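So that we are looking at the same thing, I have put the structure below in structure tokens.
For this depiction, one protein chain was excluded, whereas all remaining protein chains were kept in their positions.
Now for subunit A:
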Amino acid sequence: MTRIRQGYIARRRRAKIRLFASSFRGAHSRLTRTIIQQRIRALVSSHRDRDRQKRDFRRLWITRINAVIRESGVSYSYSRFIHNLYKRQLLLNRKILAQIAIFNRNCLYMISNEIIK
């Protein structure tokens, strides 16, 4: 068998991985073997966190709605608000309610008044 030099095959493969980790800190963007490991960890985290993201945002929305709802009236809370929402057959979800709470707070007050009646 003739001798075959490796050439640029490995370098090309590692260049792609290096590009992925080009914004990492310190040795994690400079040393090849470390880059390979960090890339794996980064991709695994993003895969896992894509599922967590759905949970995290729901928590955020609930916290935001809770904060705004508690301002109106004594002993009024997120749990009562959601209970009233379902009693009155509204279908707005927490994402929309949180957005409204931030950017059109009067609208949210109108909704909560409608529900309390």
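Rule of thumb we're sticking to: contacts are C-beta pairs under 8 Å (C-beta built on N, C-alpha and C of every residue); 3 or more make two chains touch, one makes a residue touch a chain; residues count from 1.
Basically, contacts and distances are computed from a predicted model.
UniProt records the chain missing from this view under the protein name "50S ribosomal protein L21, chloroplastic", selected from "DET1- and DDB1-associated protein 1 domain-containing protein", "50S ribosomal protein L21, chloroplastic", "Ribonuclease P/MRP protein subunit POP5" or "mRNA transport regulator 3". Within the whole complex, the absent chain has one touching residue among A:21, A:68 or A:82, and that is A:82.
The residue touching the chain not shown here, chosen from A:10, A:27, A:40 or A:67, is A:40.
Touching residues on subunit A toward the chain that is not drawn are 40, 43-44, 46-47, 50, 53-54, 57-58, 61, 79, 82-83, 86-96, 99-100, 102-104, 106-107, 109-111, 113-114.
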